[in-house]
Every structure is written in structure tokens, then in C-alpha cells.
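Supplied in C-alpha cells, the structure appears directly below.
The complex appears here without one of its protein chains, the remainder shown in place.
Here the chain labels run A, B and C in written order, and each chain numbers its own residues starting at 1.
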Amino acid sequence: MKNSSAGIVGLGYWGPNVLRNLIDVDSFKDIYCYDVKQSQLEKNKKRYLSINPVKKYNDILSNDNINCVFICTPPQTHYKLARDALLHGKNVLIEKPMTVNVEEAEELIKISKKRSLKLMVGHTFEYSPAVEKIKEVIEKGILGDIYFISMTRINLGIHRKDVSVIWDLATHDLSILFRLINEMPHRISAVSNSFIKKGLKDVAFINLKYRSGTIVNINVSWLSPKKIRETIIVGSKKMLIYDDTKSDEKIKIFDKGVDVLKDPASFGEYQLTYRTGDIMSPVLEATEPLNIEISHFIDCVNDNLEPKTDGYCGLRVVKAVEAAERSSERDGEVIIVND
Amino acid sequence: MKNSSAGIVGLGYWGPNVLRNLIDVDSFKDIYCYDVKQSQLEKNKKRYLSINPVKKYNDILSNDNINCVFICTPPQTHYKLARDALLHGKNVLIEKPMTVNVEEAEELIKISKKRSLKLMVGHTFEYSPAVEKIKEVIEKGILGDIYFISMTRINLGIHRKDVSVIWDLATHDLSILFRLINEMPHRISAVSNSFIKKGLKDVAFINLKYRSGTIVNINVSWLSPKKIRETIIVGSKKMLIYDDTKSDEKIKIFDKGVDVLKDPASFGEYQLTYRTGDIMSPVLEATEPLNIEISHFIDCVNDNLEPKTDGYCGLRVVKAVEAAERSSERDGEVIIVND
Amino acid sequence: MKNSSAGIVGLGYWGPNVLRNLIDVDSFKDIYCYDVKQSQLEKNKKRYLSINPVKKYNDILSNDNINCVFICTPPQTHYKLARDALLHGKNVLIEKPMTVNVEEAEELIKISKKRSLKLMVGHTFEYSPAVEKIKEVIEKGILGDIYFISMTRINLGIHRKDVSVIWDLATHDLSILFRLINEMPHRISAVSNSFIKKGLKDVAFINLKYRSGTIVNINVSWLSPKKIRETIIVGSKKMLIYDDTKSDEKIKIFDKGVDVLKDPASFGEYQLTYRTGDIMSPVLEATEPLNIEISHFIDCVNDNLEPKTDGYCGLRVVKAVEAAERSSERDGEVIIVND
Partner (left out) sequence: MKNSSAGIVGLGYWGPNVLRNLIDVDSFKDIYCYDVKQSQLEKNKKRYLSINPVKKYNDILSNDNINCVFICTPPQTHYKLARDALLHGKNVLIEKPMTVNVEEAEELIKISKKRSLKLMVGHTFEYSPAVEKIKEVIEKGILGDIYFISMTRINLGIHRKDVSVIWDLATHDLSILFRLINEMPHRISAVSNSFIKKGLKDVAFINLKYRSGTIVNINVSWLSPKKIRETIIVGSKKMLIYDDTKSDEKIKIFDKGVDVLKDPASFGEYQLTYRTGDIMSPVLEATEPLNIEISHFIDCVNDNLEPKTDGYCGLRVVKAVEAAERSSERDGEVIIVND
């Protein structure tokens, strides 16, 4: 693939990470960069000598040598930039969230299909060794049926100016959730509020219910005094805790369960006994998820494969966020989600 | 008060704790005990020689020397037993939840008022030094306006046979919440399910919204691999974490906040800066909350005072649980709560 | 064994726990109790109706129906009380430390052997499921060769009046250590000091070295702001951490190791690579160690077996403490220990 080049749009917060990994995987002839702020381009040019800053996005679109475009701009701009790139015949990797509404996401999928171009969404967590391991544990049936999942992603951090905490943080949990349970929840409700800046939700409690009965709670906030990144998964056989703030023991699998026994003394009354067992914390690879993600995108382009986090993955996260946003604007009303 | 005696009904799980503290405070001439299971009476008589087991509840009701009755039976029986006691002129302390529906709770309040008898609910956490300290911190304005509260009470423990996890565990959080914010939430919704025994909810995610905009999330379950007893309170000035599983540092107050600044370079755009500051963990007394609670009840009876956790406190918890139960049966529909 | 009775001396801090378990195992016809303080006897009689307080120790010694004596008095009195009991033909269980010097311990062993009586020391930790599990893990060779052990037992707690923190706390670690490595260390040194009460060491750092090369550090104090009960065992194959303050995950086994590789590029220089692997936390039984200990003593008496923590176990702990005390009085001088 050293025959073709890459274009990257947006070198603000996340873009430089993508750029660093693009340089690192070393699969492109040249890397062209664009940002609306000239200062961002200069700053990155200083650090990474080999890159080629361009004056306008069109310089990337019109460059026939560029076959891959990486979009790392604010969410509102994703659709327009990605659409233009697809229409110029580029394969596209868009940062999460894919778009800010369902229509845009569907449109991008349609165009990419028509043109046989790769459209991938940067759901980085889906490439992390921890989430991969949890997926494997669930698929092997180790946890049994999934009863419920509780996800917490709170901290005192960057207050985004452009999108709510649901679009910013809950998208991570939703993409992880949909990787683990390959199905859309049926009902979504959310309660949230904007305490710091009017109209910009900075805390949200989201409830999801699946047709299977599985229920999920997602708790996100930018205002918490303590950084928590915890997912608790309770299954019929075992339980799992995934704590992403830990360097060791990110995942713990608990051999505990509940049995329903007949209590002979009480003429048919049931009695619950709780088995507790060993706790196991599997070792995880230390590879950077973003590196895996970018390599995977390049592989998909080169070998004509469907990306793991393709447009449909992006779409269902957008769909769920849209439902959660709508619910929270209606003060918690349940939104029915169509598959 | 050594002139009168006490009666206690129900010596199953919680009753013996009440009994032990009753003996300990040593304010009654005699303690009469009743339980439907003869074996429970015998077991306790063995341990506490001084108690007087009786054959039927009526032996307590008809004993004119008894002026206080402690009801520690399953929730469904609370109303009938408390009503009978009040009608026989006894002051009554009922274990939480006060009753299993609003009508029963209102009826008990009415009777107690009419007869000028004390009616108290055993919301033990409201007597704990930790909750008292948090109340004090909030009242002094140290946290500022309360933005949101996140409460988690999960573990792998006793699966109740009679009431759901909402009636069993969330009542604790609701009673704490109503102590801290002396007001009813306006909207309540809940998603829950019964995984182990049909019809008996064993996990629930409850969202509450106040008219003031404050939002609250309560997460309860009997099926979690990890015991968590955590309340995170985020205010406009400071934040607080209350971790009841800790022996030290149960409460931490975080001097962190968020400021909204004008960014002069960006012509009116706002910019958020985060102040972080010292963390303080106040020392707490080691007194057993149940002991404080029982002493308080006796003081109220002797000095004709209104109990801190009176019938109205019990009622509003029942009202909130009823709403949460109704919402979860309607798959998360928002229930509007009247004050 | 319900044919014979038990005597217990000393109902201060630890004695009541022994008494409670003695009542619980229910293997004796009667239990006779003695304490120099009449008040202690009365307090316990109130709680445990069935016990028989006696006026003087001789009432126990001269009672032919008593075949087992449990000594729970301050360490300085152990020798005299145990000697008298043995000379009156009683089997004896002495609380740790067995005696306050080597001569006394050796003398008690001699008498017990001569008279074919059981002499056991209450090294309770050696009966705990956690220590038993660690012993099993080491014996199966799971850790490989033991490189070093680091033991910390510090807290802000009861300041003993009679013995130093080495006699009080380090005896626990030494008894655990000698259970795990069935061999005496060759060299012992200790640095300590008495900060609160002159002559009463309240902090000590003890170093032990085995002939095999294994080294051990024991850190004990009554003055630490944080309660730590941690043992880190590093072996050639795996590592283990035992944290006795935890209710879950008391033991963790770390599949990590170090390999020595030849580095071909550097002409014979070695290079170390570190394998990291899964972490496993085995489930442990919840039985109270003291209950297991007392049952074991009774079994030994009934079935004429040698106790697991016999006089020799007690002796070697006393020997090690004596060496540590001597070293710390000589400001850290190394003491050579004879087997």
C-alpha cells in the first residue's frame, strides 16, 4: 500500500493520536493533513517532519494518490466531510460518533456501499484487548446468559463545547455493549441535565432493556470527583468486572452463582444458596487499541474486507444515542428502538 | 421509663438485633417477645435469659404494662400488626419499609395522630454518624447546590423471598436521600427484572428527577459479584463520596469545581477550567446506628417528641418505592409523584 | 469426650473467644473458668450461663474430671500455669507466645513428653484457611523456590502493657513463616524502638536469612495510621500476595516470572524478559480458625495425635523472637540461630 497516500482532517484533540499511529504503522507513501486552524497544522508539522500540511480540504479530495481519509473533526462535521471523501472515491475512517443523527449515518452507508468503498467508525474500545477478551469469554458461554450490565464512565475532565456527555462518553459504552451483545436494545430511557452550560448535558443516567430481558444501566458524567471506568456484567453462570482504570487486573471473572433449591422442610418453598468460587484475572496484551484499529482499517482496504466496526456499527450507536437524547429531553420517557 | 415494658414481634433476621439493643439500652422493666415460629423464640430465650416469650401477639397487645411495640416482621404484616398495636394504645416502631403500600402508611399515620401515639419507622441509616455528617455538610452549604446523586447498593447476598430488591435495598437509599434532600422527587422511573425467581425483582436501575433539576440514580441488586455501598454527591461547590464498606474514610469531601470563564481569544466562547483542591475525610463516631435509633424512640415516647423518622418519613419512602415498582412493571414508564 | 471437663485460665482479651468456641464445639461435660479478676468471671458468667467460675487456679488443677486446660493469660504467666497443669496430668493448650524464653518452652516440652500429655500452642493463624491454602500452593511447587518473603503487620491499635510488639505481633508472622518454610532461619537481626512507653518496643523491622538464601523481612508496629496485614511471597515460578484485611481475594497468585536470555546481539550479555500472566484468587472456606484450632486440640487428646502446632512449633517462634529482641537491644547486631 506504500503506493498510495493518506489524508487526515482535524488535528485537534484526537487527530494527533491518529496521526502518530499512522506514521507508526508506516503503510502510506505520504500523509496529507488538513485543519481549519493553521496553528494546529504548524504545531504538528514541527513534531512530525514527514507530514504534508495542505491549505484546504479539497487538496486532499482532489489528490488521486490518496485512497484513505481519516476524519477526526468535531462530530457535527463528520457527515459532510465523509460524504465528500466517499464521493471522491476515498475509503473513510470516521471518529466516533459516526454522525450526529441517524439519517446522516444511513446516507454514508448507502454511498459507501454503492461505490464499494470502506466506511469504518473509530470505536477504539472495540479494538482493546480487554473488550476482545470479554467478548471471547461471553461467546464461550463462560458467563452463561447475560442478566444485566452496569456501566459507569464518570470523571472530572474536559467539558466538550460541541456535544453532550451522552454523545461524548456514552458512545464508548454503547459501542462496547453492542460488541458484547450483538443486538439492539428494545427500549431506551435517560434522565440527564446540564448543570454547567445551558443546553449541554453533563450528566446522564441511561437505562436500556433488551427483548431478551437483559437490562443495562449506563452512568456518564463530566462532573464526578472520582474517575470510574467500570463495567459489571452479571450472567447466569459467572460474573465479570472490567475496570479500565487499572493497569493490572483490568478484568476479573467471578465464579459465583445462585442456585434455586427446594427447601424440603418448608413444603415446596424455594431457598437460594450462593456458591462463591475462585476469581480469575486473565492477562491482556499491552498493544495500543488505536494502533490495532488503524492497522485493521488498512487491512480492510487492502484485502477488501468488511471492517469490524463498519458503518452499521456506527449507525446503531448513533441510533441509541439519539434515543437517549430524545428520552432525556422528554424527561425520561421510554423510546422504543427499531432494529 | 423502667415502669413500663416493651413488646417485640418478629425474631427472624433483624429482630434479634433490635432485641440486643433493647436489652443494651436497659430502659424497660420487661421485654416481651413474640414470633410465629416457636423455634425463634426458644433460640433467643437461650441467648437472652431475661426476655419473656409469649404465645400469641395478643399477649403483648393486652398487656397494659407494655407501652412500646417493636415490629420486626416481614413487610406485608407491618400494617396489621402496627394498626393493632396503635389501637391498643401502644407507641410503635416499625422496621423499614413501613408498609407495602401508601394507603396502609397513611392509615397508620392517621390512627397514631388521633391517639397521640408515637409512630416511628426504623430507617436505621438515618441515624448513622455518616449520614448525619453528610446532612450537616449539605446544610452548611459546603457542597453548594446539589446537582446530582448516584447511589449504588449491590452485592451477592440474601435473596429475600417476600419482597423485591427495591423494597429490600432501595428503601435504604431513598430514606438517606430524603434525609439529605428534604423534598419529594417529581418524576420516578425504573427498569428492573427478576432473574432468579419469577416475580421477584432482583436488580433495578431507578432514576429520580426533582423539580429543582437535581437528578438521582439508584442502582440496586442482589446478584453482583462485588459489594458496593457508594453514594456520590456532586454539588456546585464541592463533591462528596460516601463509601459505607470502608471502616476508615467512609466520607471524602472533594474540593473540586468547575468554573465557566469567558475565553477572550475566541470572542465570547466559554471555556471550562477545573479547580482541584484538597480532599478531606472527617472522623466519624463509632456508635451503632440501631442503638441511637432505639434510644431516640424511647426519648420521643418519654419526652413527647416527634420522632426524626416519623410516619411521614416512612410514607414518602413507601410512595417512592411504589412509584418505582409501578414504573418497572410498565417497563420504565415515568411515574409522576405528588407531594 | 463428654465424660471429662475443661478448665480455662484467663478471661481478659482473648480468653472469651476461646470460651465461646469451647461452648460452641460442645465436647466437654463442664467448663471451669478462672481469672485473677473476679469481675471478668462475673461478666462472662452473665453471658455464658453454663460455665463454672472457680475461686482459685488450684480448683482446676485438683479437679480430676478436668483433662484439658486452656491458658489465655499474659505471656509471663504461661510457663508457671502450664507447668502446674502438666504436673497435675492435664493436657494443655497455651496461647501464643508459648513462653517468654527458650528455657521455659524447652522445660514444658520435656514435662509433657515425660508424662505423655498433649502440649499445644495457640498459633491460630496456622489454622486459618488462607495459611493452609498458601502452604498447599508452596508444597505443590506452584511458586517454585522461595526467593523472599515480606511481611507487614501494622496498625493503630491496642498498646500492650506487658510485652513488646515483637512478642505481640511478630509471633503471628513467625508462626506463619515457619508453617510455610519448615526450617529455622540462620541469621536474625532487628531494629526497633519504644516511642510511647519506655522499654516497650512499639515498632520493629526484623530481617531473617535462611541457609538456603531465602530472605525475609517482618515489619510490625502498633503506631501505624493504616492497618496492613500483608505477606508477599516471591518464588522462582510464581508470586503470591496474602492480604488478610480483605474479605474477598485474600490470596492472589501471580503468574509472572523472569527469564534470563542470551542476547545474541551483545556477544554473551544476558537480557531479562518478564513474563506476565493470569492472576488467580482461590476461594477460601469461611470457618473461624480458632474453632478449627480448638477442635484439633480435642481430637489430638482423644485420638492421641501430635498437635499440628505442638511445643516444638511454639519453641521455635520463642527462639526467633528471643533472637530478634536480643538483636534489637544490640542495635541491630546479627544473631546466629541454632536449629
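In this section, a contact is a pair of C-beta atoms (placed from the backbone, for glycine too) under 8 Å apart; a residue touches a chain by one contact, two chains touch by 3 or more.
Worth saying up front: this structure is predicted, and the values here are computed from it rather than measured.
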Touch with the omitted chain, as defined above, among B:Pro74, B:Gly157 or B:Pro282: B:Pro282
Per the touch definition above, residue among B:Glu42, B:Asp162, B:Glu183 or B:Asp248 touching the missing chain: B:Asp248
Where the missing chain touches chain B, by residue: 248-249, 255, 276-283
Sites on chain C contacted by the missing partner chain, in the whole complex: 147-148, 150, 154, 156-159, 161, 187, 189, 191-193, 195-197, 203, 205, 207-209, 213, 215, 217, 219, 221, 223-226, 232, 234, 236, 239-241, 252, 254, 256, 258, 260, 269-270, 272, 274, 276, 331-334
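As a working rule, only the chains that are shown with their structure count from here on.
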Centre-to-centre distance between chain C and chain A (centres being mean Cα positions), rounded to whole Å: 53
Euclidean distance of C-alpha centroids - chain A vs chain B, Å: 39
For chain B, residues contacting two or more additional chains: 226
